[in-house]
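All protein chains of the complex are present and in place, except for one that has been dropped.
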Amino acid sequence: MLSKKKFNVNGDPGMKAQIQFADQKQEFNKRPTKIGRRSLSRSISQSSTDSYSSAASYTDSSDDETSPRDKQQKNSKGSSDFCVKNIKQAEFGRREIEIAEQEMPALMALRKRAQGEKPLAGAKIVGCTHITAQTAVLMETLGALGAQCRWAACNIYSTLNEVAAALAESGFPVFAWKGESEDDFWWCIDRCVNVEGWQPNMILDDGGDLTHWIYKKYPNMFKKIKGIVEESVTGVHRLYQLSKAGKLCVPAMNVNDSVTKQKFDNLYCCRESILDGLKRTTDMMFGGKQVVVCGYGEVGKGCCAALKAMGSIVYVTEIDPICALQACMDGFRLVKLNEVIRQVDIVITCTGNKNVVTREHLDRMKNSCIVCNMGHSNTEIDVASLRTPELTWERVRSQVDHVIWPDGKRIVLLAEGRLLNLSCSTVPTFVLSITATTQALALIELYNAPEGRYKQDVYLLPKKMDEYVASLHLPTFDAHLTELTDEQAKYLGLNKNGPFKPNYYRY
Amino acid sequence: MLSKKKFNVNGDPGMKAQIQFADQKQEFNKRPTKIGRRSLSRSISQSSTDSYSSAASYTDSSDDETSPRDKQQKNSKGSSDFCVKNIKQAEFGRREIEIAEQEMPALMALRKRAQGEKPLAGAKIVGCTHITAQTAVLMETLGALGAQCRWAACNIYSTLNEVAAALAESGFPVFAWKGESEDDFWWCIDRCVNVEGWQPNMILDDGGDLTHWIYKKYPNMFKKIKGIVEESVTGVHRLYQLSKAGKLCVPAMNVNDSVTKQKFDNLYCCRESILDGLKRTTDMMFGGKQVVVCGYGEVGKGCCAALKAMGSIVYVTEIDPICALQACMDGFRLVKLNEVIRQVDIVITCTGNKNVVTREHLDRMKNSCIVCNMGHSNTEIDVASLRTPELTWERVRSQVDHVIWPDGKRIVLLAEGRLLNLSCSTVPTFVLSITATTQALALIELYNAPEGRYKQDVYLLPKKMDEYVASLHLPTFDAHLTELTDEQAKYLGLNKNGPFKPNYYRY
Amino acid sequence: MLSKKKFNVNGDPGMKAQIQFADQKQEFNKRPTKIGRRSLSRSISQSSTDSYSSAASYTDSSDDETSPRDKQQKNSKGSSDFCVKNIKQAEFGRREIEIAEQEMPALMALRKRAQGEKPLAGAKIVGCTHITAQTAVLMETLGALGAQCRWAACNIYSTLNEVAAALAESGFPVFAWKGESEDDFWWCIDRCVNVEGWQPNMILDDGGDLTHWIYKKYPNMFKKIKGIVEESVTGVHRLYQLSKAGKLCVPAMNVNDSVTKQKFDNLYCCRESILDGLKRTTDMMFGGKQVVVCGYGEVGKGCCAALKAMGSIVYVTEIDPICALQACMDGFRLVKLNEVIRQVDIVITCTGNKNVVTREHLDRMKNSCIVCNMGHSNTEIDVASLRTPELTWERVRSQVDHVIWPDGKRIVLLAEGRLLNLSCSTVPTFVLSITATTQALALIELYNAPEGRYKQDVYLLPKKMDEYVASLHLPTFDAHLTELTDEQAKYLGLNKNGPFKPNYYRY
Partner (left out) sequence: MLSKKKFNVNGDPGMKAQIQFADQKQEFNKRPTKIGRRSLSRSISQSSTDSYSSAASYTDSSDDETSPRDKQQKNSKGSSDFCVKNIKQAEFGRREIEIAEQEMPALMALRKRAQGEKPLAGAKIVGCTHITAQTAVLMETLGALGAQCRWAACNIYSTLNEVAAALAESGFPVFAWKGESEDDFWWCIDRCVNVEGWQPNMILDDGGDLTHWIYKKYPNMFKKIKGIVEESVTGVHRLYQLSKAGKLCVPAMNVNDSVTKQKFDNLYCCRESILDGLKRTTDMMFGGKQVVVCGYGEVGKGCCAALKAMGSIVYVTEIDPICALQACMDGFRLVKLNEVIRQVDIVITCTGNKNVVTREHLDRMKNSCIVCNMGHSNTEIDVASLRTPELTWERVRSQVDHVIWPDGKRIVLLAEGRLLNLSCSTVPTFVLSITATTQALALIELYNAPEGRYKQDVYLLPKKMDEYVASLHLPTFDAHLTELTDEQAKYLGLNKNGPFKPNYYRY
């Protein structure tokens, strides 16, 4: 059975692919409590709710304790093939979707181009993702491209109820609400796939739970399935394992390692969210602060660049000499954590590794030192080591704990060591747009690929599609691409429409 | 026959590998005039001589017109197995070598580690590279590692006579001087390989001329040769062609596309040399200037970052939507050249392409616009189109021409469109150190590889060696690498000594 | 009578001093409704409450509608010489004060140095400022230096009730609560000064209301008053007018124009808060966005630097050719607003001027353009012009309005044109520390100055004190100042302890 969900990594794509989950097998048969997984989840909507996301607070009536499963609800067209918190919230959700549409020009462009041909005509897509305004734009785009969709949430906390209601209202069979129980979670997934007279032929998964459920309950369904599109590190990891074991029975597309995700999401998005996350939680001033950033992959590069630009003095730790040399050339002193731990004001982990910040380090930090994690999961900082009797925890704000030593020294721990950018900042729609567009194109590619192009293996998106995703986002910046002349294309040995680089190109 | 030498590219590694030389075949049988190739050559030493390199000016007696081939020279140990301009200049050359040694710590470290084992014991290396102080440090390192070496110049202009003399004096059979004729050039190469009682078993080439000569004249020699290490784009291109044609009869190592070369040489080195090259030639002020940079590969990224940091307003042109989106996110307006050509103060090409700046563009530039090339070769700017009767050329400084339109408008053309950084700035020893270390390690790898590890194909350096090259350069920055704990290595599924990333990692 | 309060300016110190309030006189006799002033107020605590400030939400019982004036409250020592919302909240307030103490090292250092001598022994200070944790640290520092204090709020909304309670609990006569009425406001001030057996001899004012009240009601009090320390632009402006009119009867210290306030608060603080304010309200991505910043004074410089560093493309407008030339040299295109208004994604005003963004500009902005003000007051954007019937206002989040044109175009207006950084971000304690330290030193200086040093005029803090404020903040950064040798001091003609620069030095 699929397990440890949402091993969220901002970190190195390289590392991710090599991760070997030593204790994976035993967990395979031990379904984790969904509740316990909260801290592992990509709580995008979660965090945006925390701060400003408005619809929720306007419409949630906190005293409605009835389980959605026990409610009788119909949308205005009379359909009841959905299960959401409150269909009446649809109008508020629609507004959120409309706002998101404005910042997802690439999907809107896909809709336009699909007015004649419907590249997903006949596609029956079952999806399991976070249910947010951005996902809604993706789903409605898939619909506009000709697909039928059924959807569940990949996380028990992240659903925006209003958005789910809006989708249900406009006819999407959505089964999701904020605060599902473990049982609810699997019930919702089952309601998506176990339908009279409808069988999915495409899977869009985020974490692998949906894929796992079908493998376990409805293995025959794979006969009709043309492919899986998977976004998360963990889901991709599971697919590679299935592939190695010879058990992958359909082609799968690894969206996680596409260049647009890695180079844009990890570098540019983290460059902004490190500042945002620190400010919202601590109101600190960056100028003059001493910071150590552990790890100089894309995430670390983004964090370092942003903090340096704001006037912080940044140290870097690395295990890889190539990244280390990059840090040097970029103007950061490369140190071991021990060398600077006593003097720094902030410690940020971006490694994809575990126990990078140990209790020993925490013991030596100075008073008021801020500790946070931008890397992956919640393993980078050994938070468990702080749960000892001699230390006092004081929750001073949402997502901010003071951990107090017997001598009065306080460490400021953010998001209990979980991902700062997901817990304490918001993810710009523009970045989600890149990912959603990649997902849509991956579905189109797999669905339309001629028989035999893709085997029962895990694939990266063809470079040409990466380039297409990028090109769809250029108009946002009023950016004008240059076209090769015939003479130039010939000189370079390139097709004028790309791809423009060999696969090993590093960008 | 090998041809078009020194297709020097700062540009995209990706592009390079795909370049198809349409007119290659015919030139195959048409040996280019060495003289004519000057503008294509990587005139590192050339340019450093232009500005400051001291030894030359101290010791060259310009009235010595005797050809070195006609001179009888012996070094102090009585050997005459060399041919250099003037063996008496050895002392000056030695000082230059000593200065270079101080900035090539990686090679010096290799020498130290080789005090017990001699990884190149028994190696007989024939080399054909630029002969500069840095090459001398490489050669003497190879010697210290146990190798015997014979050396010729890969360029008729780039030899530093004093350094050649110093090498000859310390016993290296060197055949090279500044200002060789075409005939001298091949004579020198021949003197390296055509020796009584000595046969090379390794080739270190820069441009492919040496390899070509052996293919053509002494094909049997390849029976004893264990491998070729090639540095240049052109040489690598030729090797891939041989490989495709099934004619490559030994393993070859492509040093040009190693990550340390691409990411460090192209990005960091160009970041500095664009400023240096512009200042030395034009004394211009960067602040407030409007610049358009054509191409946003590594070279373009370096140029843009430097100019932005100095207060220039930078526009970018690109053909690849992914690089284009990077330019946007990095804060550069992405335009077509036509849109800004009338307003910019500087035009810089970094594309690896041809005719990026056409006569039409040049016609529309404003008075005093500076035009230069950081990309490759001399094709990016259509300089030939400026050789028309209505335009007047005025050489105002070394490497600086004013091209004057009938209405008085002047364009400032640098280095006649050849590579600015090679012609008008110097290449820091530190960068050359990275390349030289990579060459040394590639030789060691090929020479010591167990039978059968490398086939008759072109290889990239194993990632572990890339990492080793990087690690040898960290002490320069007093940089301290972190080591994985056993637990962490297990968690990540990595060997504690690397390699740390999968091959497709983008850095 | 004092009037139009809180003309908050981040903008040019220069401009401020020259502002001529054309309609000042008539308002002199027309007391503004306190309620109406809300939008003008420095709502520091306001905004921090909006986002995270914790204490408030924990302890405020929103149903307690009794006016504090009608309550009988005593602190634990039995005193009832105060009037706050709820004395029982003292403990929560104390924790906030303790957190603030950690980031106000300069005041804590002053306390320590004053353990022997009490430079304010005998001082009776009446104060009227925002009542926040940071002010509390200031007040308790004044107490530790020997002063007796009585305090009122300078703003009807900005009081943190818990902090006021904590101060009352520890014995400070504080008269302030959040949500005072107009009448409450003046009643509180009166309770501070109109005391049996206690007369103030120092005034610390922020806005001039307290000073005004004493002038109006108790002019005789000035006989014993040694000086006024005033922080705000408006208050300072009023003092200069009194001085000109010959009506200023005690020396006054202008804290607003001290270099530490101008160069640090305006430049460094705004550099950070522009990013923070935009993120918290809009979750936008900065990379690639086109931004126009109106005004290139210290605030504009800070905004431009931050946005450029985050990858935005920034245009600048200016009226002053010197600042304009600085913008050019710093790498920003200098334009008129009209030239770029159609293409930009964000418009930021930092001018200190009025109607910089007019309805005409607003009409021409593109869909989704964000408009905000970092400059002063709420006059820079002509918000009033948007209150017309054909435009629809939609409040989408706290502090965020969509203004919708008939054709569906939406403008995103932040904080209704009031100061973004005060409304939508938080002010780092470190910056408040600089200001509070300056206030404390100004009080000490005036209180201890020998008779006659200061006349009945408005003074800037002596440079040596500016330097002292700065030096007290260096330990935060573990910064080590170099001392002049005797020989060097003689060479430079400087005292080794400063001042180090002439008054006209520009920093």
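A, B and C are the chain letters, set down in written order, and residue numbers restart from 1 in every chain.
Keep in mind that, in the parts below, a residue touches a chain if its C-beta (ideal position, glycine included) is under 8 Å from a C-beta of that chain, and two chains touch if they have at least 3 such contacts.
These figures come from a predicted structure and were not determined experimentally.
Enquirer: Of the residues listed, C:M108, C:A144 or C:L484, which one is in contact with the missing chain?
Expert: Here the residue in touch with the unshown chain is C:L484.
Enquirer: Check the options C:N75, C:Q326 or C:N373 and report the residue that touches the missing chain.
Expert: Considering the complete complex, C:Q326 is the one touching the chain left out.
Enquirer: Write down which of A:D81, A:D190, A:D330 or A:D382 is the residue touching the left-out chain.
Expert: A:D330
Enquirer: Which is it among A:P251, A:G287 or A:P321 that touches the chain not included here?
Expert: A:G287
Enquirer: Which listed residue, B:Q102, B:N338, B:N448 or B:N497, touches the chain dropped from view?
Expert: B:Q102
Enquirer: Could I get the residues of subunit B that touch the absent chain, sorted low to high?
Expert: 48, 51-52, 54, 99, 102-103, 268-269, 271-272, 275-276, 279-281, 283-288, 290, 306, 309-311, 343, 367-368, 396-398, 400, 425-431, 476-479
Enquirer: For subunit A, which residues touch the unseen chain?
Expert: 287-288, 308, 310-313, 328-333
Enquirer: In the complete complex, which positions of subunit C touch the hidden chain?
Expert: 12-15, 17-20, 22, 257, 259-260, 262-264, 268, 317-329, 333-337, 339, 352-356, 466-468, 470-471, 473-474, 477, 479-485, 487-488, 490-494, 498, 500-507
To be clear about the criterion, only the chains that are shown with their structure count from here on.
Enquirer: Going by the average position of its CA atoms, which chain sits the greatest distance from subunit C?
Expert: So the farthest one, by centre of C-alpha atoms, is B.
Enquirer: Per-chain C-alpha centres versus the global one: which chain is nearest?
Expert: Minimum centroid-to-centroid distance belongs to A.
Enquirer: Let me have the rounded angstrom distance from the C-alpha centre of subunit A over to the C-alpha centre of subunit C, please.
Expert: So the centroids are 40 Å from each other.
Enquirer: Could you grab the centroid distance between subunit A and subunit B? Build each centroid from C-alpha atoms only and quote it in angstrom.
Expert: Spacing between the chain centres: roughly 42 Å.
Enquirer: Go ahead and note the Å separation of the Cα centroids belonging to subunit B and subunit C.
Expert: 58
Enquirer: On subunit C, where are the residues touching two or more other chains?
Expert: Residues 287-288, 310-311 of subunit C touch two or more partner chains.
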